[in-house]
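One protein chain omitted, others in place.
Which chain is which? They are A and B, in the order written, and residues in each are numbered from 1.
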Amino acid sequence: MIRFLAGRVAFAALILLVLSTFVFFLFFVAPGDPARMVAGDKATEAQLIQIRANLGLDRPIHEQYINFIGKAVRGDLGFSYRNQQPVISLIANRLPATLSLVAGGVILWLAVGIPIGIMSARHPGGFRDRLGQGFILIGLSFPTFVLGMMSLYVFYFLPRQAGFTLFPAGGFKAFWPNPAIWAWHMALPWATLALTTAAVYARLTRGQMLEVMGEDYIRTARAKGLSETKVVFKHGLRATLTPLVTQLGADIALLLGGAIVIEQVYGLQGVGALAVQAVNNQDRPIIIGVVLLGGFFIVLSNIIVDILYVLLDPRVR
Amino acid sequence: MLEARHLSVSIPTEDGTIHAVQDVSFSVEAGGLFGIAGESGSGKSVMMQAILGLLPFADVTGEVIFEGRNLLTLPPRQLQKLRGARIGMIFQDPLSSLHPYYSIGAQITEAIHAHEKVSPQAARARAVDMLTKVGIGNAAERFDSFPHQYSGGMRQRVMIAMALVLNPPLIIADEPTTALDVTVQAQIVALLDQMRKELGTTVVMITHDLGLLSNVADQVMVMYAGNRMEFGSSAAVFHAPSHPYTAGLLASSPSNYAAGEELVAIPGRPPSLLHMPAGCAFAVRCAYAMPKCATQRPPLRRFSDGVESLCWLEAPVEPIHAERAAVSGRNADATAPVVLKVDNVELSFATGGFFSKAGKYEVLKGIDIELRRGETLGLVGESGCGKSTLARVIAGLIPATSGSVLLDGKDMATLDHAGWKEMRKRVQLVFQDPFGSLNPRRRVGAIIGDPFRLHQVASGADRKWRVQDLMETVGLNPEHYNRFPSEFSGGQRQRIGIARALALNPALIIFDEPVSALDVSIQAQVLNLMRSLQQELGLTYLFISHDLAVVRQVCDRIAVMNKGKIVELAEAEAIYTDPQNDYTRTLLAASVVPPPQKGRGTRQLVETIWGAPA
Partner (left out) sequence: MSTSATTPPTVVQRSSLDLTLRRLIRDRASLVAFIFIVLLVAFAAAAPLVEAWIGHSPIEQFRQTGLSPTGLPVAPNAEFRLGTDQLGRDVLVRLAYGARVSLLVGVVASLLAAFIGITVGMLAGFLGGWVDAVLSRAMDLIMSVPFLLCALALVSVFGPSLSLSIGVIVFFSWTTMGRVIRGQVKSLREREFVQASRSLGAGSLSIMIVDILPNLSVPIIVYTTMMIPGSIVFEATLSFLGLGIVPPAPSWGGMLADAGANSIYLVAWWLVLFPGLALLFTTLSFNILGDGLRDALDPKARPIRVKPKGAKP
């Protein structure tokens, strides 16, 4: 167990190392002079040299890299080229919006996707199955930003034209002091995120459940005289949902690194929106920071999922 | 105890309706062991599962009376209360039948809680008690173990404990020993027998193993393609079968023969359950078939000793033994050249590492074998004894750790690439699983022609001609050259595998459990084919099997393997009549064979029921 965990942590470290190397060298070979981005167009040559020295850009690349890694390990990701603020605190400011989006989205998509998957799998070929499959196909096919724009049109703009505000146009309001306002602002983003992702979960649940319900141990459970509810929701669901943990971990981690599209559509000032702004501004330290943060969430979730698996599946122990 | 009348089960599928069970009636007497015998596809399992409502999509008609109520019209909730509490079930594969995520104990107590209001402590105590009864030591400690931590036999004991824990008056055991090794099989059957005597439980046992049934069953029902062919007391049915099918089945069983005799096989294969013949389901394969058999459903004949048969024949069939042709004896010749010499072969894998102590896992521990041309050597042992691994070592697919394998006097280990490729022509393998050993996406012609392609022996029209010749040799229709394996039955697929092995005229053919996946009637066809090919072509066989009866029937000499060692090697008959090794004796004692047929005695036809249920 300890050995297993050590292996996972080592692989996580390797992923982060590869990722950081990739982004660092990507920007090193990229065209453009960082010093000029920091100083602006009117800077003199002397100022540029000074800035390069401050940023360490005049030193050889491997020194810069080691310096960068050394600082990154200590949580120092450098400063924004644009406004000279620490990248870490810029990202930290953006985390609440992303966290809010993901937290609500996860609950909603699980609450929608899993029941639809179960419903579909329990009546294979029947009307409810076709209904479920229809939901799955449409949900999988709807590009998030199209769904987002359409919902804004229908749930914000049309009511506004009719003279009342059903939902706000977007923007993030802090949870405190008024959670109701927070939730009201998050409602459309949550729904958009949840509907498209719920389809993935409904499909997984359906496929898994169909397989599980054909297993011999389900027949044993019925032969024991258990009620159908118990057969489905205890014996069936346990084996159905355990493999879903992997997908859930990966999805949450990916979104925590920036739900880029949804943040963009709804004007949520989250990590993803920060990344898009940074790309448009060529603000490289921020891009590096966000990519590394995203990678960090993913490896963290991988480790958590592995541990969960050991707890959930006795065969892995 | 349980009485079924006019029971029919059909299952709608995409390809059409499967008529799994047709108009079957039977009654199970309290306290007895009622056996249902039949080959795969006979509908025996489907029937019992359908009765208990375990096949939600099946269409079940007729009536089944249990404790005064018709199970088929019972509301699902009532039926659910009966399952487990009044009728227990044991299934074939105990690993897949136990939930992998819940502990053994939890799965047993769950059954108790489903039917009785008891405290968790009381349920636990009962479960531990029952586990102890079925022979699980340290039951209290092993209560919280998971199924994957148990061995196959132990798991089946757990299944039995689960079925018995509520002390139901009736237990249905569906192929309870099929997935287990011979010695474990014997233990499980003994346990079931003991339990039923101790607790007074009635048992319905479904199995394809006639030997097993003949030893334990009080009454037997023989099914074929969803029909009840024969019914009667175990003694009467097995000693003097009245239905041609039962007789054929018993005649196909190799244990009823002396070594080297040709088996009397049932020709053909069972009908498709999608398109059932109008008359008797067995008519096309039946040696006694009359014209009306094909068109009219047979009547039910009842005989003086209580045996019932669904057949047009008025008198029971004669025992097939009488017509059996004696076949010439052995081909073994002590002066023939040595084809294979296996000398002190060992095989081990490194295990452990990091935290556990590094060690090695020995699969083969010093094997010596010598095989002469034209001879058949049997290799018998239970699963995990290393017999299949040895086959692969001899075939040169796995290099031995030490020792040498000499084929035609050449050492496998020292071959260069060209020599290795040449050697591939000399030794051929026929595998166990006729479904797995043929590539499902390739045509039969291409599969059989593979040896020619790989060794650039023949191509084009020549290859096609040779392949069709081979198909003819093994009894396949050469016109089926362009078909896919899925269009053939299990026995035919095994013929395809044999044809492929024959292609390059090899010095040695290794059969790895060639018939264990086949039904008895088909098994006899394949064994006969193997024998006739050997006689015609002078082939040398290494025959690997777990089934002593089969091995004895086809082999000149037998090597008994246990835990990576050959514990005994002797002439086939000597192993039977005078086993030297303890393990051999255990193995022999564990294998049960149907009794020899005696003839019909004084049996008289007493009643014929026309257009009758059976």
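What to note about this one:
Note that in this section a residue touches a chain if its C-beta (ideal position, glycine included) is under 8 Å from a C-beta of that chain, and two chains touch if they have at least 3 such contacts.
Remember, it's a predicted structure, so these values are computed and weren't measured experimentally.
Touching the missing chain, out of B:280, B:438 or B:470, is residue B:438. Summary of contacts with the chain left out: across B:28, B:273, B:515 or B:590, the touching residue is B:273.
Residue B:46 is the one among B:24, B:46, B:154 or B:237 that touches the chain not shown.
Across A:56, A:70, A:124 or A:179, the single residue that touches the chain missing here is A:124.
Take chain B: the residues that touch the chain left off the picture are 11-16, 18, 20, 40-46, 49, 55-58, 265, 267-269, 271-275, 284-285, 392, 395, 397, 420-421, 424-425, 427-429, 431-433, 436-442, 450-451, 454-455, 475-477, 480, 483-484, 487, 489, 491-492, 497, 500, 525, 528-529.
In the full complex, chain A touches the omitted chain through residues 11, 14-15, 18-19, 22-23, 26-27, 29-31, 121, 124-125, 129, 133, 137-138, 140-146, 149-150, 152-153, 157, 169, 210, 214, 250, 254, 257-258, 260-261, 264-265, 272, 275-276, 278-280, 282, 287-288, 290-291, 294-295, 297-299, 302.
The rule we apply is simple: only the chains that are shown with their structure count from here on.
One simple way to say how far apart two chains are is to compare their mean CA positions; for chain A and chain B this gives 53 Å.
Only residues 49, 52-54, 76, 80-85, 88-89, 91, 93, 96-103, 110-111, 114-115, 146, 148, 159, 162, 354-355 of chain B touch chain A when the two sit together in their complex.
Put simply, chain A touches chain B in their complex at residues 3, 215-217, 219-228, 230, 235, 238-239, 242, 312-315.
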